[in-house]
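First the structure, which I've put down as structure tokens, then a few questions once you've had a look.
As you look at this complex, bear in mind that one protein chain is not there, while each of the others sits in place.
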Amino acid sequence: MLTYLRRRILSSAIPLLVVVLGVFFLARLTGDPANLYLPLSATQKMREAFSAQHGFDDPLLVQFGDYLAQLAHLDFGESLRTAQPAAEAVLRAFPATLQLAGVTLLLAVAGAVVVGSLAAYRPNSPADRIASFLSSTAASTPDFWFAIMGVLVFAVTLDWLPTSGTVGSAAWVLPVATLLIRPFGVLVQVVRGAMVTALSEPYIKVARSKGAGERRVIFKHALRNAGAPTLTVAGDLAVGLINGAVVVETIFGWPGIGKLMIDSILQRDFAVLQAAVLLTALTIFALNLLIDVCYVLLDPRVRQGAMA
Amino acid sequence: GAAADAGTVQIVLPEEPPTLEPCDASLTATGRVVRSNITEPLAERVPETGELEPKLATGWKRTSPTTWRFTLRKGVTFHDGTAFTAKDAAFSIDRTLDSGIECNVDGYVFGDSRITASAVDATTVEVTSKEPDPILPLRLSFVEMVPTSTDADSRVREPVGTGPYRIEKWNQGINLRLAQYGSYWGKAPDYKTALYTWRAEGSVRAAMVSSGEADVAVGLAPADGAGDHAVEYPNNETSYLRMDADKPPLDDIRVRKAINYAIDKKGLVASVFAGLGKPAGQLVPDGVTGYNPDIKSWPHDMKRAKSLIAAARADGVPVDTKITIIGRNGIYPKAAETMEVVQNELREAGLDVKVKMLDVNAWTEYLLRPFPKDAGPTLLQAQHGNQAGDAAFTMEQIYGSKGAQSSYGTPGLDRRIQRAEHAAGRERQARFAEALAYQSKKVVRDAVLAHMKSIIALAPDVSYKPDSASGDEMHLAEIHPAG
Amino acid sequence: MSTHEKEAGATGRAGLLRLLAADRMATAACAVLLLVGLCAVLGPPLLGDLAREQNLRAVKLRPFSTGEGWEFVLGSDSLGRSVLARLVVAAGTTLSVAVPAVVLSLLIGSVWGMWAGFHRGWRENVSMRIADVILSFPSLLLAVVVLYVFDPSIANLVAVLAIARIPVYLRTARAESAELRGRLFADAARTFGSGNWAIVRRHVAPIVLPTLLTVAAVDFCFVMLTESSLSFLGIGIQPPDVSWGLMVAQGRAELRNAWWTVVFPGLAIIVTTVAMTVLANWARIAGDPAQRWRLTTPKRGRTPRGRGSVPDSAAPPPGRPQPQQTGSRERTAKGTSHGEAPRQEQP
Amino acid sequence: MPDTADTAGTAQTAGTADTVGTADRAGTATGGPLLQARGLTKTFRVPRSASGSTRLHALDGVDLTVRRGETLGLVGESGCGKSTLARVLLMLERPDAGTLRYDGVDPFALRGRSLLAWRRRVQMVFQDPFASLNPRMSAGELIAEPWRSHPDLVPRAERERRVHELLEKVGLRAADARRHPQEFSGGQRQRIGIARALALDPEVIVCDEPVSALDLSVQAQVLNVLTELQAELGVAYVFISHDLPVVRHMADRVAVMYLGRVVESGPAEEVFTAPRHPYTASLLSAAPRPPTAQDDGPSRRIVLFGEVPSPTDPPSGCRFRTRCWKAEQVCATAVPADEPAPDGPQHLAACHLPIQPSDRGGSRAAAHE
């Protein structure tokens, strides 16, 4: 197991470098940030001074070398926009995203497990058909619709919830609900499919023959076997959430990494972009690793393969 | 809203200020929080009258064509307790205009002009410019005063100023709280504290006022649904289409005129802008030095437009060349729709027009010199705001043949602008007005659309009268509890 | 004899149609997609002008109000254009972006994934890491790069969208093919001397693709919405062309006062996606002879009781796949299918 | 194409039960064995076991000879390596050591066209008729599949007719070509597998437990098909099964495997009536008596104790010694060599203490408790 982990971590180093390299060079293909950071009437001299100050006048390779050297000292550069260390901005935004993503994922998985399991319990029953239909609708609902309607209904008309913001637990409801809807829809379908499979396996009958109650049968015997596909898809969804929930962050003023990343792309704030991508890439790689470890914990058969 | 009772006014902005650095105060996002709330300039322009009113300077005098002398207010202290002196003033001016920190204001109001400041005595500052500058005090009204203890080599995020409010806590990403400065030299404002939050979505900002989460919401569009809370105000901005007048077929003035006739500005304002604006014929609105009340919005006259184009065609002007409208998403509400309307009308007039909507940075490439090559004839969707209230901040840049944002100019226009810039007082007004009239009759480089308005939403328990500067600076002192 | 002849015929085209007709949901889905396709093809030539025709004096007409003419049954937008006409015309643009994007990513991702999974070893590892790289790379950056380096065009938009979605298919296809390569029928094909690609084509692809199809169906919605957000950067759809995504995004501000300009295109996206999902699920079942029976609705009195020698044998219980031990750390084949994956006992 | 027909022709003349029965061990009757394996060894990498070994010895020096037209039965308990051997014979696995000669040629050395040509000559019927037929393909497609890799063998226009022919040959109907595997019973599927193996006119068919998934009446049908085909086409079979009566019914010669090794081999009758290796004896005795069987084997059951040792840690010396009631010191130290039986030179057993005809009765008693 340990060797496996070590190998996986090592094999992730190169792709990580590729990401850093790619972001660095591609970002610099997207035009001169001076346009954005200098006043429209800025003189050529001011532009040159700007380039010199931020090192944009060096050849790209030199810039990249400098960047790597900085990285080695854990210096991620300075934001053009806020003149703050990029790492600071990214580290501030990231927990907000992680919290939101974590809560959302937890709820989506828990909800999908319950709904999907119940739907799978009697395949093709009316309840199942309704669940399937609603979940595929949920999976294809434009999220900002949901968000804005949520604000109008629950904050303005009913005044039950705050419109936005991060203060207080009530403020979580709408962002989480918005973020939840698509993953939930997708996951319900996955859980349902996996549970239909698991519930038709012979060991389910064996459990019943031992006198196990239905709850035990569904949630102990079948569910864990339906875990792998659920985990895979949840992992893919989590990657999306880590990359940021731009719509939610924009509408609800949630200070997360998604909006930060988009803003830094649009604002050509290279240092912040690079730091943000590096951090999210690291997280995504770690997440993938975690998922692989979860497979192992979930299914002992995998354990054998993993350690071989 | 429960907010005002606690002595707090809650303001929701479209975006978080990237920094509160006073020398970046010409950035809207920064300026509307900082200016005259946290820091103050020597003098301040009154939007209604266009006059300069004393702030940290009690008076100023032109002592020579290139020198101005400012007398400073006594008894002013910074938030850190130190007294405001001429040294601070000179330092602030130097820091803004002559340091390595690339101040936004520097480029914005001063351009190439080189200025030095020195303290004559504790309450007198002398400012010298290389060239004679009749509006130097106006320019200096954009320089916020900071103590000498401020870092001169790099930007500060949270400045110390002399304003009625000091920064209490900035939870980055979440909110910014200002608290009254107890030893403020002037009249204490009504609210003890001000809490800024930011939401990018207009409808959410409007909803926050409706639901009582905010007292003031800034930068709304009609569709955002502020309803009864909405207060409209002219925001100093003018929307226009810039033409590539040196590329055929736009190099023919008939075509340019036709474009102006073809666009139904009234209809546009009434429907697309939902009444939020005023059809315009020149780039500066009323109140700006140089505004020419005689220039009227071009009438909508499709017949004339068609005949002008026919005439041009008859003379061999390649009117069938594809013209590209370079639009910028979000430049004002319904930017894309506006361009669709324009496109539709120009097509009807007989031109071949396509629309390309870009993001800010890509659009900026077209806005600023050097322009992208191979772009073909373009119409650029643009908007101009003259915060400073003087046409000088408009003309050179936009209409001068070398202006950074200028696609085309004529020697005649250049001459008129030059002359206006060196004039002062009434003469200045007249000369700029003349230059504008010349542009609109003889050059016709633009199709000016409208003087724009904006919407601010106010909760019932606050009162505030927005003025044309409210988009760029919002004085907390002018916000009062209602009733 | 004849009964089973009939059933055997179910593989034919007519049989498929009959199967389709038997499933009401799938029939409805098919009708929806046909309608969308028809709109896409006929919409621009028939309603193109109507969709562009502005009337600044009749903006934001409410839907279902009578007396404005048929073209305004769904109301008009803020430029007074017929929402209905725009909706119809937008179908073409939408499909011309979303379909190539989804199909491209599906094709590239699945072929690559099948190849990687089939060969295992370093090819698989490298492919998975590449997928990780793409996944952790902000696709918006790619879009901005395209905007700056290349000409903004629909083709580039499609490329950006396709690249960003490749990993999804890559991962699923790899997992499935890694599992399938060990199946006995793949071995059997080897004993005839079939090459690797032949095995992938004949034995892996037909099983992997249906699963990927269901993923693609849901992805369709994702691509449509992403497309609209990218048009704001200036790559892709530009006015007066219009796509559903663009309508939804532009109308987003109007949700409070002209809901119909947003809700109808949004519904179009949802309905199309749901229809695709339903149809993909149907196709998966219909394409699998072992599942096909599920689609035939009960028809009373069809059982030919009393007929002499009915040669059809009782279908024996299905072979139960043995737990896969080798390489099982890979995600389960069914894992990434976004739909149901029933592998039930059946007659 | 003509080349295959030729070999099939030769096989036909040689392939009767009688000739094989008397032919000597080297197979000189027809100028050399069709298939000869020497010392085949195959290990798999597996997760570390209790003893720390990571190699599973699936095959450990297996010798095997198959002559034209004969049936070689291969028996042994689950996991002893029968399927692995079959896969090696079909080049689905590459052995770690040992040689395989097919008509004197090493197939592993073949490439390209010659490899493809070789593929035609050896075919396999898989153990699991459920998993070895792609559920998405119809019976016709399945049977025609080999021709897609060998397009020259049967012209495209001929294929449908030929599929029908093959279907009928294995006792199915031409109309069945359009049905899918899951519409067939297990026995019918196995017949599809056989038809597919026949599609390339092979000389040898390796049948890996072709009937173990079937019930009695179907089993009889499949066995009949196989016998008929041999008589008709002269193919040779490697017939793998753990069902002794079935092997006994089918095989000319048998080889008994235990933990990756062949422990006993020889003419079927000799091995079944006079087993020399204790494992063979226990295997024979463990099989339940069929209700109609004549009483010709040991009547009392030898129940072996203990589990089959793990192939990752096989016992030293004789692999069977841990469960053998006759085991002595020598069994743990020396690997027993093949010894011919006194009464039959082709009947070989790898045992230090082979069962003598005289001590059969006594050993049973000893074994039982």
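All chains are identified by letter, namely A, B, C and D, in their written order; residue positions are counted from 1 within each chain.
One rule holds in what follows: a contact is a pair of C-beta atoms (placed from the backbone, for glycine too) under 8 Å apart; a residue touches a chain by one contact, two chains touch by 3 or more.
One rule holds for everything that comes next: contacts and distances are computed from a predicted model.
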| item | value |
| --- | --- |
| Complex member absent from the view - protein name from UniProt, among "Acetate CoA-transferase subunit alpha", "Acyl-CoA dehydrogenase family protein", "ABC transporter ATP-binding protein" or "Na+/H+ antiporter subunit C" | "ABC transporter ATP-binding protein" |
| Given D:219, D:265 or D:312, the one touching the chain that is not displayed | D:219 |
| Which residue of D:83, D:182, D:265 or D:282 touches the chain not shown here | D:282 |
| Interface with the unshown chain - residue positions in subunit D | 17, 77-79, 185-188, 214-221, 223-224, 227-228, 242-246, 248-251, 268-269, 282-283, 286-294, 301, 303-304, 306-308 |
| Touch list for subunit A against the chain that is not drawn | 122, 200-203, 205-213, 216, 221, 224-225, 227, 298-301, 304 |
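Assume only the chains that are shown with their structure count from here on.
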| item | value |
| --- | --- |
| Pair exhibiting more inter-chain C-beta contacts, A-B or A-C | A-C |
| Subunit A and subunit C, separation of their C-alpha mean positions in angstrom | 23 |
| Centre-to-centre distance between subunit D and subunit B (centres being mean Cα positions), rounded to whole Å | 90 |
| Subunit C and subunit D, separation of their C-alpha mean positions in angstrom | 47 |
| Multi-partner residues of subunit C (at least 2 other chains) | 144, 147-148, 255-256, 320 |
| Interface hub residues of subunit D, defined as touching at least two other chains | none |
| Residue ranges of subunit C touching subunit A (in the complex, touch as defined) | 125, 129-130, 132-133, 135-138, 140-142, 144-145, 147-149, 168, 171, 175, 218, 221, 225, 248, 252, 255-256, 262-263, 266, 269-270, 273-274, 277-278, 320, 323-332, 334-345 |
| For the subunit C and subunit D complex, residues of the former touching the latter | 1, 4-5, 7-9, 11, 183-185, 187-195, 198, 202-203, 206-207, 287-290, 311-316, 318-321 |
| Complex contacts: residues of subunit D adjacent to subunit C | 87, 90-92, 115-116, 119-120, 122-124, 126, 128-138, 145-146, 148-150, 173, 175, 178-186, 188, 196, 200 |
